[in-house]
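Removed from the display is one protein chain of the complex; every other protein chain stays in position.
A, B and C are the chain letters, set down in written order, and residue numbers restart from 1 in every chain.
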Amino acid sequence: MVHLKQITLISLIGVMMMTQWAYASDITLEQAQIAIQAAVAKAKELNTKMDISVVDTGSNLKAFVRMDSAWIGSIDIAIKKARTAILFETNTGEIGQLSQPGKPLYNIEHSNGGLITFPGGVPIKTKTGEIIGAIGVSGSMVENDQAVAEAGAASLSK
Amino acid sequence: MVHLKQITLISLIGVMMMTQWAYASDITLEQAQIAIQAAVAKAKELNTKMDISVVDTGSNLKAFVRMDSAWIGSIDIAIKKARTAILFETNTGEIGQLSQPGKPLYNIEHSNGGLITFPGGVPIKTKTGEIIGAIGVSGSMVENDQAVAEAGAASLSK
Amino acid sequence: MVHLKQITLISLIGVMMMTQWAYASDITLEQAQIAIQAAVAKAKELNTKMDISVVDTGSNLKAFVRMDSAWIGSIDIAIKKARTAILFETNTGEIGQLSQPGKPLYNIEHSNGGLITFPGGVPIKTKTGEIIGAIGVSGSMVENDQAVAEAGAASLSK
Partner (left out) sequence: MVHLKQITLISLIGVMMMTQWAYASDITLEQAQIAIQAAVAKAKELNTKMDISVVDTGSNLKAFVRMDSAWIGSIDIAIKKARTAILFETNTGEIGQLSQPGKPLYNIEHSNGGLITFPGGVPIKTKTGEIIGAIGVSGSMVENDQAVAEAGAASLSK
């Protein structure tokens, strides 16, 4: 997706940049694998077994790995976290704070075929801040899930 | 899953044990029926009518019985409890404590085609502690469901 | 379900029989297990590994077993065959002949959450011909599936 700000910028830089924006607007398999590799490294550092998924800006699955001995229940959760993060372009945990009883987005989890709104889903941004996809991680305490997802996302934004 | 301890043991005992290990890696129908029989006995002792399911480590149904006059609404719950217990290798009731409003796994029930996170789902372990499947029980108060599930699981771990 | 004919009959026989009719109108767990045991015996005789399910007259699952090494893809098929057989009170294979392209029930498989209309699903009848449930078998060639289902059903009607 190319946003208005970007179009303004593009018009300044010229046609050559167009192509680059086009590429930058959606995560490549190579980028997805870099993110997953960084996430797996973090998971090992934390001594955890994780399910890790990456989706593109269209919320469609780009890559997935389940580490050996990771929960099979986390396959779907990892994918739903990544989808939830890109669907609203925000960390899943932030949505979860708004979906509690009495809060503005109460039970938003019923939408989109099922959302997961606790931590572990994080948008993936380029170095220039553009969102190109999202990563979802599940397999341990949510603090670990979030740390692993952030490590994955950070590998492409730093 | 084959753990390191087991291999050490196997190397001491030899080829005969191998067959037993092969069986231990996933629940057999004979084991599932022993667990169900123990669960039914416990259900009768408690004067309850239960739906009882057993799944393997891949969360696929291995065996199921619905006692006469047990709720038909408990068919799906018993199966979902067994699936939930194996998906995260833990008692369903423990997940349910973490999925309450404000807790870390709020609304995790939306994943995996629907989880049941109140008591009554219990992983089934061998005498050596290896998880080989799970049992799910529904049909009465959750305390009874849990007691019957535990009786079923205990029949294979003691 | 208690039908009108049955009620007429019941009124002739008296109150004591009422209880027996109540049981006869829907398969008991004991009956389901007899049928499954007969089906497993037939499956072994044919040197096959089967998934076998029994549903009651309400199409709700009563009992299920998956023999060791039987296909996991046959779990759902065995259950759907039993459901299909009771939903229309006929052998699944007969429905399958009518659901072919150009035939009266073309693509009826899209109804009821998915039907399976090839052989292997058979209504279960009492000795007096009353339908009390159905058995569904999957795991081999459809001829074997059907033979095993018939053996299971026959154990209660002979």
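In the analysis below, a residue touches a chain if its C-beta (ideal position, glycine included) is under 8 Å from a C-beta of that chain, and two chains touch if they have at least 3 such contacts.
Fair warning: this is a prediction, and the values are worked out from it, not measured in the lab.
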item	value
Touching partners, among the displayed chains, of the absent chain	A, B, C
Contacting the left-out chain in the complete assembly, out of B:60, B:84, B:107 or B:146	B:60
Hidden partner interface residues of subunit B, rising order	1-2, 4, 7, 10-11, 15, 18-19, 21-22, 24-25, 56-60
Interface with the unshown chain - residue positions in subunit A	28-29, 32-33, 58, 60-69, 72, 75
Residue numbers in subunit C that touch the chain omitted from display	71-74, 76-77, 80, 96, 99-101, 107, 109-110, 114-119, 141-142
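The criterion applied here is as follows: only the chains that are shown with their structure count from here on.
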item	value
By mean Cα position, the chain sitting nearest the middle	B
Distance from the mean Cα position of subunit C to that of subunit A, given in whole angstrom	47
Averaged-CA centre spacing for the pair subunit B and subunit A, given as whole angstrom	33
Subunit C residues counted as touching two or more neighbouring chains	none
